[in-house]
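One structure is given below, encoded as structure tokens.
Of the protein chains in this complex, one is absent; all others appear in place.
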Amino acid sequence: MDNILTLLVFFPAIAGLLGFVIEEKSMRVYGITVTVLEFFLSLWLWGIYDGANAGLQFVEFVPIIPSMGVNYYLGLDGISLFIVLMSTFMTMIGVISLSIKKNLKNMIISLLFLEMTMIGVFVSLDAIIFYLFWELSLVPMFYIIGAWGGPLRIYASIKFFLYTFTGSLVMLVGMLYVAYAYHDLTGVWSFALTDWYSVVFSVDAQMWLFAAFFVGFAIKVPMFPFHTWLPYAHGQAPTIGSVILAAVLLKMGTYGFVRFSLPMFPDAAVIWIEPIAVLSLIMIIYTAMVAYAQKDIKQVIAYSSVSHMGIIMLGIFAMNAEGITGSVFQMIAHGIVSGALFMLVGMIYDRRHTKMMDQFGGLASVMPKFALIFGVMLMSSVGLPLTMGFVGEFLVLIGFYHVSPMITILGGTSIILGAVYMLSLFKKSFFGPVTIEENRTLKDLNANEIWSLLPLVVLVIWLGVYPKPVLQPIDNSVHALLKFMDEKAVNEETKALIHVATKTKEAK
Amino acid sequence: MIGLTHYLIVSAILFSIGLVGVLRRRNLLMLFFATEVMLNAVNIAFAAISHYYNDLTGQMFAFFVIAIAASEVAVGLGILIVLYKKNGSIDLDDLVSMKG
Amino acid sequence: MENLIYIALFAPLVSSLFAGVFAMSPRATFVGVISSILLLVSFFASAQLAYFVYSTNAVIHTTMMPWIMAGDFFVEFGFVVDHISVTMMTVVTLVSTVVHIYSIGYMDHDKSFNRFFSYLSAFVFSMMVLVMSDNFLGLFIGWEGVGVCSWLLIGFWYHKPDVSRDENPSISPSWAANEAFIMNRVADLGMLIGIFILYWSVGSLKYDVVFATLPHLSETVLTTAALALFIGAMGKSAQFPLHTWLTDAMEGPTPVSALIHAATMVTAGVFLVIRANPLFAMTPEVSFFIAGLGTFVAFFAASMALVNRDLKRIIAFSTLSQLGYMFAAAGLGAYWIALFHLAAHAFFKALLFLGAGNVMHAMHDELDIFKMGGLKKYMRWTYIYMGVASLALAGIPVFAGFFSKDAIIETAFNEEAYVLWGMLVVTAGMTAFYSFRQVFLTFAGVPRYDTHHLHPHDMYRYVLIAMSPLALLAVFAGFFKEEFEAFVTHLLPSYHMSEHTHHLVGLLTVIVLGFAIGGIYLAYKKYYNGLKRDEKCENSFIYKLLVNQYYIPHFYEEFIAKPYTMISQKLWQEVDMKIVDAIVDAIAYFFYNSGDVTRRMQTGNLSHYLNWMAAGTAVLLLAAVLFA
Partner (left out) sequence: MENFLAQITTIEGFAFYLFSALTIVLFWITVMSKNVLYAMTALASGMVLISGFFFILGADFLGVVQLIVYVGAVMALYSFAMMFFDATRNIKENNTNSAIVFVLGGLSALALVLIFAAPIHNESIQALYPMHEGVGNAQDVGIILFTKYLIPFEVAAVMLLVAMIAGIILAGKKMDNSLTESMDEDVEDEIMKRKDLK
């Protein structure tokens, strides 16, 4: 199957177009069918993916504008494979658990288009195609927040759109500059990433280009101090919007760092380690504290997302296989866990139409199943061993320890601060006596909800106990990436800092 | 000998006259006249460049300018008449419905 | 043998999952029974392994499957059964089995009966992982696992509301649970850092590899690693300053206190130090710090126990104090003595807690020993059990505690750490006093409770029988000291008293005994014939200081918890909303307003537009003139 990536990218979009002619009442079934098919398609992709091959696979190459070197160029490696899987998986779970009644048809069509753009971002290897999907992903999300959101939805969606859009434009300038530099060097135009990788920029140029890409990615991540769109977007978005936003859209930023910034500008990346580490630290500690101050459950999880993204950023800039692999794994873990947490908040919101902690209390006795699943996700979120959250967080921290012990110790406080806000959230909403009469009659999770959450719980524990099938392909690709960076680096210091794993994989 | 520069300068002066007209007049018809002046000024420049570089491209361009001017006048006058019939005036000061 | 290892390890997990299936169904006794049977299976497997190790002196390694791999990092689920871990396994499973059976009776009326067993067995599983792992990260799994289980179990009665600190020093079970978890997390960070250091300097986390590489490492690395690991141990074993959670953890059901907060989990820190003894042996400064801190905590906790009125808290303080003893021994290099005290302490402390549970059961959850008295009439067996356990705790000869604790005090003398020795001796006296103060106030004298409403009676018979192994061990465990030493010193460094100490051993024992018996006599004089409140003493500064635990919980509340909350609030409302977000919005408003201003250009008058356009053209042209 040569065109599996094209199929994967455009199947949801075509299905979305067909969705316009489907009747409203059968839309839900239609949406579930499409997303399940898409998920199985991606599973199949995993099945035929060659884990031992660290390079790009399933490459498709069709020239679009040959004179400008713009090509329809797709491909995927261990780093993107699992993010793609996670995207299809979370979209599927999101659609299954969808509780929206109003304009369901439009919602599902938006989601399907969103799915296309998300997968497109992760598999495209041409900068123009990448940028196209990158920007397109804003549109469905803009609709989802703006049309189905809370009372401040217009403000939130416009803020989301403009903020991330501004960043992307700066990134675009960077991309164009790289293309121009490539043209200067070789005499031909090319936007293919694999071509760009071969350009060795001077350290000065790298600094500027890194900065341009940084703005685009950092806003998406979102890094402090560019994070303020996130609480609004999450606070106002409908459940499904928050799930996809937290699970997948934020990962675009960190993925961008791994895919663009590291291999293209290794020296600048090394020089930028310190500022980025400091920003990540602020993200970790500061947003964890802000999360603790929140009164709205959803906002706690939104800020906790920022805090966890800080960990991911730290790992990416660890410049060793432990850190980067851990980071990519943490992207997946965070996607699943925060997605699940947002879904759980959505479920309680559907019942009580409030997300304020002080409106709850004692839910554990009223809704034990809900409390149980929330507890599992919470524990994964605070990084308990044998859950997904631990593997990524641990690898990131151990990786960054090699770079800077001090920053790692400070970053490690996330395991304390994370526990502080998460446990206080859990205590305030689930423990204690039931004080509000309305809560006494709340219904526990119904079958549909349990079935949409159960796969997440299984995944969180399975990948916590046995992460090998996921870690190994990631690690192979990361290893190749690091070796490449090491060879390409201009500065001696960079070469010294990049730590390529020495051992041959005896684990296989 | 008369050089290219001479023609270009004349063209520039005529263009500026047209510009002054465009800026100054409030009557739409007069605005059209001023536009014609500017277009003609440009045409002179084209023809002159064509001549002095011995290249027909300039003349080609002038042809198309003329064609466009003709269409512009046709459509523009049509609109002018409609406007006049609707508002009873073709003074720009009276046509401010697009105020933002 | 591998099968036995897996049976010992996974029987508790199966038990937990089995009980978990019924967690949301109504109470069913069979759940408790089956859990207990599975635990018993685990105990037998452990015992058989212990016999195997004892008879063959072989160390069994087994690897289940790979876990995390990235770059050079590679960790497997590997288990090792050697003299140390098998001792721990046996102790843990034995105490757990007894506690499980006990809980069938104790939790009889609780509607969350099934859930309780699920948590309890999960805890045992985590503890088994902790002691059996053959690498530091495996240990960390168990380390965190016991943390979570302890969180679940302390907060077991989560439905209780928060009350003020004056009413209940632990505020509420859920509060205490969070406190325990978070405080443990603080220490876990230290432990993680220790793991990081070891990984980057050794390249592996397996005990064998790490210990084999230690001689090649620099002193700084060793010291920081040892210190970081010990910080981890301080949290789990509730050493100062991370000790406050342990007494608050008494909010959990009493069997939990017996199992987790006395016999097993809190000893994990001591276990870590014993396990990593090659590391600590190479870092004398850290070891001495451990010994010093241990001694200090032994004294410090005992002092707080002297005046406390809460039955369970007194025992909790005594646990803290005994943990201090263990650390003192381990820090002074007598690792096998520490392990011996750990095992002996597990037996008598569990017995003590279970006895306290019986009393609570009889007294309808009353905990204040000032409101008890005269219970020996109704609760003969409990009286005997608690008496035995207290004698063991006080270190009276023939009882287990005598052999182990005396050895520790001797060690301190032998190491010429006379200050430590002195403090430990005084603490021994204090231990005897508070143990018997508690026993006498509870069982002797006349009833101080409302005799019309309360009719105390002893626990179910099967519960009392289940407790008997612990009682027997509390009495006789000490006699196996020699065998124990021979057994564990295959792996642990042996420790011998010097000639000098050897000569004085009789004298030293007499001194310690003198303090212990003095303590008991004092308690007898003061409390055996009922309670006489001493107002003047109770109002004294020292008494208040001790009752309020040196105001340390208050200190944490005022100087850590409250400022943290306040800073968080400020960061959110002042910084995030008013600075970071406001700047973003200000940029947006700038564009918005500039649009509003420039909107006035949009007069609707074509002429004006043309003027603007011409102005723009002119500017561009001028620019062309000037710059071209």
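Per-chain residue numbering starts at 1, and chain names A, B and C are given in the order in which the chains are listed.
Keep in mind that, in the parts below, a residue touches a chain if its C-beta (ideal position, glycine included) is under 8 Å from a C-beta of that chain, and two chains touch if they have at least 3 such contacts.
Just so you know, these numbers come straight off a predicted model, no measurement behind them.
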Shown chains touched by the chain that is not drawn here: B, C
On subunit B, residues whose C-beta touches the chain left out of the figure: 1-2, 4-21, 23-27, 29-30, 32-34, 36-37, 40, 43-44, 47-48, 50-57, 59-60, 62-64, 66-75, 77-82, 84-86, 90-91, 93
Residue numbers in subunit C that touch the chain omitted from display: 607, 611, 614-615, 617-618, 621-622, 624-625, 628
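The rule is simple: only the chains that are shown with their structure count from here on.
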Most widely separated chain from subunit C, with each centre as the mean of CA atoms: B
Centre distance in Å when subunit B and subunit C are each reduced to the mean of their C-alpha atoms: 91
Inter-chain centre distance, subunit A versus subunit B - centres from mean C-alpha coordinates, in Å: 57
Subunit A and subunit C, separation of their C-alpha mean positions in angstrom: 37
Sequence positions of subunit A contacting 2 or more other chains: none
Sequence positions of subunit C contacting 2 or more other chains: none
Touching residues on subunit A, where the partner in the complex is subunit C: 159, 162-163, 224-225, 227-229, 286, 289-290, 292-294, 320-322, 325-326, 329, 362, 364-365, 368-369, 372, 379, 382, 384-386, 390-391, 394-395, 397-399, 401-402, 405, 408-409, 412-413, 415-416, 419-420, 423-424, 427, 430-434, 465-468, 471-472, 474-475, 478-479, 499, 501-503, 506-507
Sites on subunit C touched by subunit A in the complex: 23-24, 65-74, 137, 140-141, 144-145, 148, 151, 155, 158-162, 172, 174-175, 178, 181-182, 185-186, 188-189, 192-193, 195-197, 199-200, 564-565, 567-569, 571-573, 575-576, 580-581, 583-584, 588
Residues on subunit C engaged by subunit B in the complex (per definition of touch): 599, 602-607, 610-611, 614
